[in-house]
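Complex shown without one protein chain; remaining protein chains in place.
Chains: A, B and C, in written order; residue numbering restarts at 1 for each.
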Amino acid sequence: MNGTRINFPLILINFKCYREASGKRGLELARVAEQISRETGVCIAVAPQLTDLAFIASQVEIPVFSQHVDDVEPGSHTGHVTLEAIKDAGAVGTLINHSERRVRADQIDVVVKKARTLNLTTVVCTNTPEVTAAMAALGPDMVAIEPPELIGTGIPVSRAKPEVVTSSVELVRRVNPQVRVLCGAGITTGEDVAAALRLGTVGVLLASGVVKAKDWRKAIFDLIEPIIKK
Amino acid sequence: MNGTRINFPLILINFKCYREASGKRGLELARVAEQISRETGVCIAVAPQLTDLAFIASQVEIPVFSQHVDDVEPGSHTGHVTLEAIKDAGAVGTLINHSERRVRADQIDVVVKKARTLNLTTVVCTNTPEVTAAMAALGPDMVAIEPPELIGTGIPVSRAKPEVVTSSVELVRRVNPQVRVLCGAGITTGEDVAAALRLGTVGVLLASGVVKAKDWRKAIFDLIEPIIKK
Amino acid sequence: MNGTRINFPLILINFKCYREASGKRGLELARVAEQISRETGVCIAVAPQLTDLAFIASQVEIPVFSQHVDDVEPGSHTGHVTLEAIKDAGAVGTLINHSERRVRADQIDVVVKKARTLNLTTVVCTNTPEVTAAMAALGPDMVAIEPPELIGTGIPVSRAKPEVVTSSVELVRRVNPQVRVLCGAGITTGEDVAAALRLGTVGVLLASGVVKAKDWRKAIFDLIEPIIKK
Partner (left out) sequence: MNGTRINFPLILINFKCYREASGKRGLELARVAEQISRETGVCIAVAPQLTDLAFIASQVEIPVFSQHVDDVEPGSHTGHVTLEAIKDAGAVGTLINHSERRVRADQIDVVVKKARTLNLTTVVCTNTPEVTAAMAALGPDMVAIEPPELIGTGIPVSRAKPEVVTSSVELVRRVNPQVRVLCGAGITTGEDVAAALRLGTVGVLLASGVVKAKDWRKAIFDLIEPIIKK
């Protein structure tokens, strides 16, 4: 059991805006993840809906990420999400630039630099090897390559487009070897996770594969099975 | 004591992204508002930071608003805020189109129509009498006219630009008389609140006047003093 | 022949970003429209690609509109389009808020007010009767109701959703009777134009029905046939 410390391989579950994981149900899913993490020692992190961030982060002992953060300072910014707010909410870090919520490179630059001073972990999502290399140049803790056309399909990037993952890993190594690489899109099984790790990543980012599963516990155990064996 | 029911005059306190009202301090401020509401019967609503919405709404018995909502359905919309999510979080409604987070008229149209079916209250912020009339045509529960140049100045709209408030009230009456009008910008004292009501509004939207006050309890009592007397 | 003066019924042809009407071909299409306008006296206006605006407006004697305008003053706004620039380019007015380029109500308010001082004509596009009413409250010269789901389909709004047009006309009459109503989406034939006029509009906004036609001259004559007869 690792509490809110991040370690690898990392399984990062994005609740998106799925109603299956909204409000109290979001808390339940986070608790299932926490329970399995405790039982197995695998690092399972969650990114709940923005409006549930403090609610969930205050009640579970696993790493909780924000789904998005804005590049604004605390102050007069109604309707925005600051790094300070997610820290006060109990999050350990944030996704940024998800394909469903892209932001600009100069904004990511601001967020990555400031997150470092606040001890918050940044995971910048990307769509192509070139964009992955670009985002690695900004120095986040992790990048997460996700070909948007595979998101939500159940067809894993590791099988459909392994070369996107491997060339992302390779470019990141060249541009900024301290940045870790996750991959996502279509991940639903332990086999997908194992393939992702073989391709050079340190974990996966996934959403519907867990959130929309009928049995959350079973879905997560399926995913982490190859990691536990190790 | 009215619980989470909205009634009028309404004092709506927007926490913006002020760190003074983030996380646990946000909850404290909401509790101060709740306590005063209980003591006086005045309807005091709060709009906490997005990331604190469920955290705060699950712990206080006053109307809690979201600061913003997106026009998307539950689903694959990482980093967005749905009406369903704010309802699941325990909010009674939402601000939309605040000067610090403007959205498009077609998006407000979608949100207003859908909020009605979910029994959520909509408060559309505006900046000029013409935009106020336009937003009233979309049929929200309330509009809140706030000349942006006065926001955060401590110079109340009711004194600096009373004609903006009165012509907004008049245009709304002509376009859609069922829509209630709030006003905001520069509101800090009970006198400002009284003036706002005299100009034809049903209450005020304010932020720094309370959030940045050294003594929250005193600041809120100052504000509602003319309403209690009534 | 009316030169660049707008009169009604108005046929407004939007070139969008169609390559069929880009650069020199855009100029050719504008010249076809000019020729027919001269022959028939029908007011045919064009909205060329942004980058062709001055190029085309400087060479034809029909009303030329911008497809979009930003709410910024002349100055340090690289990559934006000012009202002053479109005036200097020779345009008589601008579309704003097209479904493919929506902007915010406060921005439209700024543009409409300023266009009036520059003697530029504003046509605000809308998608629902409620949004049409809202935009009419801002006082543009015209609104153009176009249900986005019909755009480019060849199924005319006047046949598929006549009630959207008639209730738009009715709401505009109530909110601001000085605003004229156009309709668009799926318009390709003279019958569609005649139907649009019967529903209370003063003309049509269309694009692919003309731009993508093999024979521009024939396509435009088809459209205006019922107007010439009158």
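Convention: a contact is a pair of C-beta atoms (placed from the backbone, for glycine too) under 8 Å apart; a residue touches a chain by one contact, two chains touch by 3 or more.
Model, not experiment: these values are computed from the prediction.
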Query raised in the report: What chains on display are touched by the one that is not shown?
Result: A, C
Query - Sole contact to the chain not displayed, among C:E34, C:D52 or C:E130 - result: C:D52
Query raised in the report: Who touches the missing chain here, A:V42, A:V64, A:L120 or A:A133?
Result: A:A133
Report summary line: Considering the complete complex, of C:V92, C:V124 or C:I151, the missing chain is touched by C:I151
Query - Residues from chain A at the interface with the omitted partner, ascending - result: 97, 99, 102-106, 108-109, 113, 126-128, 130-131, 133-139, 171, 175
Report summary line: Residue positions on chain C contacting the omitted chain are 14, 16-19, 22-26, 47, 49-56, 58, 66-68, 72-82, 84-86, 88-91, 95, 98-101, 151-152, 207-208
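In the analysis below, only the chains that are shown with their structure count from here on.
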Report task. Calculate how many whole Å lie between the centre of chain A and the centre of chain B, each centre taken as the average of the chain's C-alpha atoms. Result -> 33
Requested in this report: Could you give the separation in Å between the centres of chain A and chain C, each centre being the mean of its C-alpha atoms?
Outcome: 45
Query raised in the report: At which residue positions does chain A touch at least two other chains?
Result: none
